[in-house]
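Quick one: structure below, then a few questions.
Yeah, one chain of the complex is gone here, protein chain that is, but the others are all in their spots.
Chains: A and B, in written order; residue numbering restarts at 1 for each.
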Amino acid sequence: MRAGLRRFARNRMALAGSVVIFCVFLLTVTAPFLFPQGAFNLAGQPLQPPSLRFPLGTDALGRDVAAGVAEGARTSLLIGISAALSAVLFGAAVGGIAGYYRGPIDLLLMRLTEFFQTIPAFLLAMLLVVILSPSLLSVIIAIAAVSWPGIARLVRGEFVALGGREFILASAGLGASGPRIIFRHLLPNCLSSIIAVGSLLVATAILLETGLAFLGLGDPNIMSWGLQISAGRVSLRSAWWVCTFPGIAILLTVLSINLIGDGLNEALNPRLRKR
Amino acid sequence: MRRWRYFGYRLLLALPVVFGILILNFFLIRLAPGDAASVLAGESGAATPEYTELLRTKFGLDRPLPEQFVAYILAALRFDLGFSFRNDAPVSELIFARLGPTVLLMITAFTLALSIGTLLGLLAAVARNTWRDAVISVATLVCYATPGFWLGLMLIVIFSLHLGWFPTSGFENIAEGYEGWERVVDVARHLAMPAMALGLFYLALYTRVMRASMLEQTGMDYVVTARAKGQSERRIMFGHMLRNAFLPVLTMAGVQAGNLIGGSVVIETVFGWPGIGTLAFNALQSRDLNLLLGIFFISACLVVIINLIVEILTVFLDPRIQA
């Protein structure tokens, strides 16, 4: 693990991604001080182009786009991280049970996982948000509900591969209990893959969240990048900046997380290390 | 012969998926907080108590759950997906009327993404660690992080509003009344930007997978064997590695088919493309849950069909797959 982190630190792209994400975090922390009025506050004349007072301009209602981007960062990170985390926990549990116990329960759980992987994820997320009515929690639930199958298959695959390895047999031969084998041997050996894939899941979750918000399926009381872009659509012809800047924010954030994820993958997964 | 039996078997395996979606749909309505009937009535002003009661009896919501379930499944098997009160038309009729443009958009985006992505991935792998590889990899990373709907809006700003090359929205220019080839060209002009906005993410994805897959093949023993036979690097690349490397890309493409449909919902709304995505967006605005569920069901069936096609392709490319 420590050697892996050292390898990560040598990866310049991954390091650049980390710096950007750190800046985004900083932005979310300082947003209340930079924009004490909040993102919904009518700050000035509508549709002002970028200026010294409004570096990213104002939207059709006269709201400061910069304030929206700052607050949207918090929303995206919050939803992205908590949805990815829930998906990882749930997926790892499903995959772990299937991969360790095998047999009929494996068959059942994997069929279920494949099912959830087949059906159109975004549509299911949409439906869930509509049915649970849009709120921060329902968006997180919906995204987690469509994101777990990948992790489940990964963990199951690793468990099955490791389960055939002789050191697992040796533990079983010593009389180790199921939980002991799972938590002492199997999980520590696939943790690095879970971390790497889990970090990439944050990026996908953020993309899903912005997509939902763009369709009006976000919490209406919380500013988000998708909501900003959706609101800016109507004035696309006259005010390009309203849509453009939140989009760039999404792009940078997702790109950085992907770079971090790739870096972690290369650093922690010995198989890929050679490349 | 075995091959066809295998396809039959895969088809058989697809049925539980379709059935599963029906079950999911059935319970999703009942997951909604409050009374299913009032949910179905939507947030329309028309949801008077009488109207809700009418819905209740019409949908048999007053009957016991198992009975409702059987009725629901039987109806779905006849493609009777209920009635959209908002649109005053049967759900299936609404969907099938809009299916064509969506399938056209998806197939265009998918084919472009798969072919160009494979090619770029190949190119990047061949030119590994050169400037060409670097350019492709960076472009891929950026495309992979771009939300499609935003890309669509940016395309509209640049290519429609500023340059005027492509129309901003719609399927075709009905007012002009084009026919024959002219109509094809007209539709293609309308199709260009949505297909690009939808496909770019997948193009990036396939490029990444293809590049990694090619690099994995370089270390394989059979490549050394081919070299030991005296085969040229170029022939080794195209004659031996390409097909082996393409298989994981194809598998990935199958897995991603579901996401492609989800993506087309958002892209269609951006470009006013008259497919089931726009239909879904309208249903969303009016909270027409029954229509949404129908769209969900049909899209999932579409994904199952795409998966089957990918499966058949894989079997033709990989002799190792035999039941």
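Everything that follows uses one rule, which is that a contact is a pair of C-beta atoms (placed from the backbone, for glycine too) under 8 Å apart; a residue touches a chain by one contact, two chains touch by 3 or more.
Heads up, the rule we're going with is that contacts and distances are computed from a predicted model.
A chain of this complex does not appear here, and its UniProt-recorded name among "ABC transporter ATP-binding protein", "Protocatechuate 3,4-dioxygenase subunit alpha", "Cytochrome c oxidase subunit 1" or "NADPH-dependent 2,4-dienoyl-CoA reductase/sulfur reductase-like enzyme" is "ABC transporter ATP-binding protein".
Of the candidate positions A:Val20, A:Leu89, A:Val160 or A:Ala176, contact with the unshown chain belongs to A:Ala176. Across B:Leu15, B:Leu65, B:Ala188 or B:Val224, the residue that sits in touch with the chain not pictured is B:Val224.
Touching residues on chain A toward the chain that is not drawn are 165-167, 169-178, 180, 184-185, 188-189. Where chain B meets the chain that is not shown, the touching residues are 2, 5-6, 9, 220-222, 224-232, 239-240, 243-244, 317-320, 322-323.
Everything that follows uses one rule, which is that only the chains that are shown with their structure count from here on.
Centroids of chain A and chain B (each the mean of its C-alpha atoms) stand 21 Å apart. Residues of chain B touching chain A in their complex: 16-17, 20-21, 24, 28-29, 31-33, 39, 141-142, 144-150, 153-154, 156-157, 161, 212, 215, 255, 258-259, 261-263, 265-266, 269-270, 280-281, 284-285, 287, 289, 292-293, 295-296, 299-300, 303-304, 307.
Interface residues of chain A facing chain B in the complex, by the touch rule stated above, are 111, 115, 117-128, 130-133, 203, 207, 210-211, 214-217, 226, 229, 233, 236-237, 240, 243-244, 246-247, 250-252, 254-255, 258-259, 275.
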